[in-house]
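Left out: one protein chain. Kept in place: all the others.
The block that comes next holds chain A.
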Amino acid sequence: MSTGNMNLTLKVWRQKNNKTKGALVDYQLSDISPDMSFLEMFDVLNEQLINKGEEPVVFDHDCREGICGMCSMFINGRPHGPKDLVTTCQLHMRSFKDGDTIVVEPWRAAAFPVVKDLTVDRSAFDRVIAAGGFISVNTGNAQDANNLPIPKMQADAAFEAAACIGCGACVATCKNASAMLFVSAKISQLALLPQGQPERYRRVQSMVAQMDAEGFGNCTNTGACEAECPKGISLENIARMNRDFASAKFISEETV
């Protein structure tokens, strides 16, 4: 069983609540095992803080399997840390070296206000989905699932867009704090499927309007979102959303 031998310096953002100012605070950790996950390293830090009578660092996390999208640390200038295609909870200490200094901050975006320490409020994402990220079908109205064959390529493409976990790394990494990758992933998923067609253009208008109302920035095609997305959501989705948004002005019979 492992106790490890890594020594680390952490610089962690501490902020009591959204009314107070925050600052980076230094912590020294020793005997960290390379087999620990990044969050387990934080568990060790918190246990030490509690034993010293201090308040532990508050951070969002839940499944610790990379799928719930709750963990959200900005590590050494990158959301979810140095490894591509993983969330913070799936990052392991073997990705760091003995003696490293690691800076850990919350997501930074006007639409994601800090709640406490490393925890932010991402409810704007829910409101964008509530504005149109669905197919309007009540329970109990569905026909037999195989009455609607969908070509495999198309279904697979929809699935790839649907793999978004809503963590907000795309927003955190974008210099404009744009949510376009998140919003376009949902729009694409539904636009690629026959079930999504009846509301296709109305949906893109409602969701984009809500996205703007939440204070997310615009897209300037830097591609940082795609590069940092732990689920590899593609920029093509943004292109598809923009095409649909442009078309909607001509096609949609309803004004949203």
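Methods note: a contact is a pair of C-beta atoms (placed from the backbone, for glycine too) under 8 Å apart; a residue touches a chain by one contact, two chains touch by 3 or more; residues count from 1.
In this text, contacts and distances are computed from a predicted model.
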Which of "ABC transporter substrate-binding protein", "Phospholipid/cholesterol/gamma-HCH transport system permease protein", "succinate dehydrogenase" or "XRE family transcriptional regulator" matches, in UniProt, the chain that is not displayed: "succinate dehydrogenase"
Residue among A:12, A:39 or A:111 touching the omitted chain: A:39
Residue among A:79, A:106, A:133 or A:217 that touches the chain left out of view: A:133
Given A:73, A:190 or A:204, the one touching the chain that is not displayed: A:190
Missing-partner contacts on chain A, residue numbers: 1-3, 16-17, 33, 35-37, 39-40, 43-44, 47, 49-51, 53-56, 58, 60-70, 85-86, 90, 92, 94, 115-116, 119, 121-123, 125-126, 129-146, 148-152, 155-156, 158-159, 162-163, 165-166, 189-190, 193, 195-196
